[in-house]
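This is the structure, below, for whatever I ask next.
The other protein chains are all here in position, but one chain of the complex has been omitted.
Note that the chains are named A, B and C in the order they appear, and that numbering of residues resets to 1 at the start of each chain.
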Amino acid sequence: MTLAGILFTLGLVSMLIRRNMIFMLLSVEVMLNAAGLAFIVASSHWGQPDGQVMFMFILAMAAAEVSVGLALILQLYHQLKTLDSDAASRMTG
Amino acid sequence: MLWLIPALPFFSALILIVGGRSLSKAAVSVIACGSMGLAAAITLVLGWQFLQGGENAVAQHLWSWIQSGGFNAGIDLRLDALSLAFVFVITFVGFLIHVYSTGYMAEDADFSRFFACMNLFVGAMLMLVLADNLLLLYFGWEGVGLCSYLLIGFWYKDPANGYAARKAFIVTRVGDTAMAIALFMLFQHTGSLQIQTILSGAPELWSTGNETVVLIAFLLLGGAVGKSAQLPLQTWLPDAMAGPTPVSALIHAATMVTAGVYLIARTHVLFALAPTAQTAVAIVGAITLLLAGCSALVQTDIKRVLAYSTISQIGYMFLALGVGAWSAAIFHFVTHAFFKALLFMGAGAVIVAMHHEQDMFKMGGLRKQLPAVFWVFLIGSASLSAIPFITSGFYSKDQIVWLAWSSAQGHSAYWVIAIAGAFLTAMYTFRMVFLTFYGEPRGHHHPHTPGNSMMIPLYILAACSTLAGFVELPHTMGHFTLFSDFLQPVLPAVHLVQESAALEWTSQLLAAGLTFLGIYIAWVWVIKKPDGMLRFSQMPFMQWLRAYWFTGWAFDAAYNELFVHPFVRTARMNRKDIVDRIYTTLARIMQWCHDMLARTQSGLLRWYIMGVVIGAVLILSVLIWRVYV
Amino acid sequence: MTFDDLLALGPLINICGAAVLCMLLVAIWRNHRLIYFVTLVAFALALMSVVPIAQLLPHTVPPLVVVDMFALFNSGAIVGSGLIIVLLSYNYFEEREERKEEYYLLLLLATAGALVLVISRHFMSLFLGLEMLSISLYGLIAYLRARPRSDEAGLKYLILAALSSAFLLFGMALVYGFTGHMDFPGIGNYLKQIGTLPLPVIAGFGLMLIGIGFKLGIVPFHMWAPDIYEGAPLPVAAFVATISKGGVLVVLIRLYQDIHGRDYTMLWWILAITAIASMFVGNWLALTQQNIKRMLAYSSIAHLGYLLVAFLSGAQTGLEAIAFYLVAYFPTSIGAFGVLIVMSSSVQDAETVEDYRGLFWRYPWVALAFTVMLLSLAGIPLTAGFIGKFYIVMAGVDGQRWFLLLMLVINSVIGLYYYIRIVAMMFRTTDTSERVFIRPSLPLAGNVTLGLLVVMLVGLGVYPTAMMHIIQQMMTLIK
């Protein structure tokens, strides 16, 4: 459980400090997996299958997210010629 | 048919307002003077009946005006001796002045507007004196104020006239508010504004000197001093001379300014119950007559002299009222109406003759050019300065002088002041006469005698101001008391404490002597050795004094500093309405919040994430804090 | 899995089926019109299928979902608004994108997600629904690839949404880890037994709140909203503003009720603070906003705040108020976007306030429609928004939440300003000849839809009784 917590925070922090969008995506993944881990632990603790099921869902969803995310990043890269997230700030106010 | 008396002038005023511009001057004069003449005639008839029929009042209820809760005021007229005296003067003198005006205003473009206002005024004034309840009286009271405003500012092109007009209205309005409050109090305590109810009810309701009634009386006095240009609200009258001369004659000499006298006489019961207030009336009158006399002494404008003398004469009336000599006050009112109207119209004649020149120092020597005017003016002046035996002014004023001392509330100080006043009166009056009619012509005009329409009223008034005095003779001279008997049912007789004829003789002789002395000094001053007087008046102190008196004891300056300027300044300062600031600031704050927050919407992904995280941290910490603390 | 279950899940199944159908169609024969109609029919069917379900309620499909009146009502609302959005979409995309068909696919999926959310009473279904919703939203938001802003918005939404769902998941995990239950009632009962809230559970709820709050776009998780609204295609923006938020809100309410959130004052406090913050921040941000899309985003933040006030009033009328407010708010804000849609040309969205200068004198009917929408948002009588706001205030007074109400009043005054600003702009008479306006494509379908919406809003505003009656019954059943 603690490990999960640590992972989660790590992901969060790296999310804050990273500017490269790819890495941001990665750190989100890390956080998600941390959550998944937490579920596993919980389910083993209660001896229920639900946790594992949940983890499956998480994996699937993470995969989907990554795919869509990468596609978007690719497009954005075509336009901005950079992966710097700060470049993608054309809407303000 | 009582209602016709005020209705006629109102009606003709209405006609003139609506159709005045399309009527010819002749038609206008016929309508205006005709209505006045009719009213006067009706008054005579009614007066005759009144004197025949023994009952002491004729009342007429027209319709119920205001009916709200316990409050009830109708359009009720009531004619008794007191109001009859006033109505007579108003209609009769009014009629003469109207006739006179047809000549005086002949050249004016706004002929019909003038007569509309004049008629309106007469109507309102008649309402005032005929009203049976104080609210209706207040109606007339404000109505005459309006007309006075309109007529003072009649020549509106000159802003100064407009200023004088507004000053008159506003200053009198100050007095009116006091009167209004008096009305509230009277209603609160007596549950009615019917004059008769109040007068009959007051003695049961209040013991003498009860502070409520004293307060009421003082407030009424406030109203009175406003209208009658007494201290401390006298400042508007001299400026009011900006109006055409007939206006000054009718409104600011004969009728309106005496409304205060009427009010106090009308509510004399209340004043009798409030000795302090009554003394105040006397003191106000006394002081006013002195101050005004002094100011009159140094004026250069002939009309301003007369204005100040009016103030001073009304001071006499107040003095009389203050010492409980009710009928004496009314008597002086009647005679004063005659001779002051006469004087004003004479002055008007002179002014017309001099092509609207009002400065006495530009006149002189008119005795030759305008003999007729000179004679009537002389009669008027004589009456004003109370030349013994032959003038009405003597009888009325002398009565006051004597009663100021001898009556119950009288006091020797009053007497002294009154005597001094008589002296001053004689002095300034004849200074005026000499300056105007004697000596060498100083102006380079070629005066022409005015037409009959102006002269005939003068002759009539001259006759009146001589004869009117003989309706009331002092004890020392056959004790003939027609007038006071006539007023008896309304106004109680004066209580005398000194009955000694010797004292009265001395008083009268002294007064007469001082009068002649005054005339003599005036003669010396103006004709015998003017240069000597000049040198005398060149002394620094005298110069200061002259300037001081000339401005009417600098009351105007004081009021400007005290009231006018502060009001105007703050008004100017606050033109933008400080309260609005609150809301504009509020709006600005909102805008500021918007700008601040808009900054946070930077479009930077990292920043947004940071936002989320900060939120998360906040929420979690709050939660955990709530648990562990 | 009985037939009743299937029937109870009718709308959901409908939509999912349609989604599959669309997928196949896209594979076989892509034709915009065809797919458009399929989707339309699907939504219509779903909407109809809502009615018969009412008899067999409340119906639980253990363990994941419960179909009670509340759920059904909201499903109806969601499907209905979905229908309207589809109606508005056709021309918008017809003019823009070369590959329009997937749009409907995604839209259907997203709606399905929302429907799942509405009926979910279990972490798993909650999570499933949420992700179905958000993942298809990534696609929708970034749909117009031609436009740079579009996929920027998409990416932002993706990363932030992922982040938030990470929070949500972790929170769930914590709760589950401690309580051993994943279904709301189970959790609720368990917590009732042990009486207090232990720390991990608190933390768990806190994290979940973050995840949900993000989806609702309430302060302080609101920052994404304006960019997404601005970047996304207009129909999608409408979708985000209404359906996704509505669905999530329903879940929040259900969760809050099942775990007896009212017993834990601190949750109440947190929500209260967020509500107030949302109202103020939303209104302030919208105050002089020149871009109407962003303005609507901010105003939706504020409206969520209002909804929370009703929700927090704790009075029975609170839920009624929410239900009614949603019914009033969905068509209103969809209508507002709808006006933007019909006013937009094939190349450019009419999104700045300036585009609407003197609109009334050029296109009076559209302007009137927009005016009605804005007034309804502002809560002026004769519109549904007024009754909605009235309902909320009523709930607040009923629950004696004077302070919240005061905040609400202040905010609705602030809010007035920017709605009226646009109205004023539309009625401005200064001559408009010199500037060139966006040539609006006033598609017939769009106009008709707008007309319907206006009628609906005014109808609700003048004679709300019928709708209230329905809500009443719903409430009697939910207890």
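Everything that follows uses one rule, which is that a contact is a pair of C-beta atoms (placed from the backbone, for glycine too) under 8 Å apart; a residue touches a chain by one contact, two chains touch by 3 or more.
The rule is short, and it goes like this: contacts and distances are computed from a predicted model.
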Original post:
Can you pick, from "phosphoenolpyruvate--glycerone phosphotransferase", "Sugar ABC transporter ATP-binding protein", "Heterodisulfide reductase subunit C" or "NADH-quinone oxidoreductase subunit M", the UniProt name of the chain not shown?
Top reply: "NADH-quinone oxidoreductase subunit M"
**OP:** List the shown chains that the missing chain touches in the full complex.
**Re:** B, C
Original post:
Of the residues listed, B:W544, B:F567 or B:W592, which one is in contact with the missing chain?
Top reply: B:F567
Subject >> From B:V174, B:L473 or B:I521, residue that would touch the chain that is not displayed >> reply: B:V174
**OP:** Using the touch definition up top, pick the residue from C:V393, C:I422 or C:M474 that touches the left-out chain.
**Re:** C:V393
Subject >> Residues in subunit B touching the chain absent from view >> reply: 17, 21, 63-71, 75, 135, 138-139, 141-143, 146, 149, 153, 156-159, 162, 166, 169-170, 173-174, 176-177, 180-181, 183-185, 187-188, 191, 567, 570-572, 574-575, 577, 579-580, 582-583
Original post:
Which positions on subunit C touch the chain that was left off?
Top reply: 361, 375, 380-382, 386, 390, 393-394, 397-398, 405, 409, 412-413, 416-417, 420, 424, 427-429, 463-465, 468-469, 472
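Simple rule for what comes next: only the chains that are shown with their structure count from here on.
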Original post:
Should the pattern of chain-chain touching be classed as line, ring, star, complete or other?
Top reply: complete
Original post:
Hey, how far is the Cα centre of subunit B from the one of subunit C, in Å?
Top reply: 79
Subject >> Cα-centroid distance, subunit A relative to subunit C, in whole angstrom >> reply: 25
Original post:
Can you list the residues of subunit B that touch 2 or more other chains?
Top reply: 598, 601, 603, 605, 609
Subject >> subunit A: positions in contact with at least two other chains >> reply: 15, 21, 24, 88, 90-91, 93
Original post:
Contact residues on subunit C for subunit A in the complex?
Top reply: 123-124, 127-128, 131, 135, 138-139, 142, 145, 148-149, 151-156, 158-159, 162-163, 165-166, 169-170, 172-174, 176-177, 180, 182, 226-227, 230-231, 289-291, 294
Subject >> Complex contact set, residues of subunit B against subunit C >> reply: 590-591, 593-594, 597-598, 600-601, 603, 605, 607-609, 611-612, 614-616, 618-620, 622-624, 626-627
Original post:
Which residues of subunit A touch subunit C in their complex?
Top reply: 1, 4, 8, 11, 15, 21, 24-25, 28, 31-32, 34-36, 38-39, 41-43, 45-46, 48, 50-51, 53-54, 57-58, 61, 64-65, 68-69, 72-73, 75-76, 79, 88, 90-91, 93
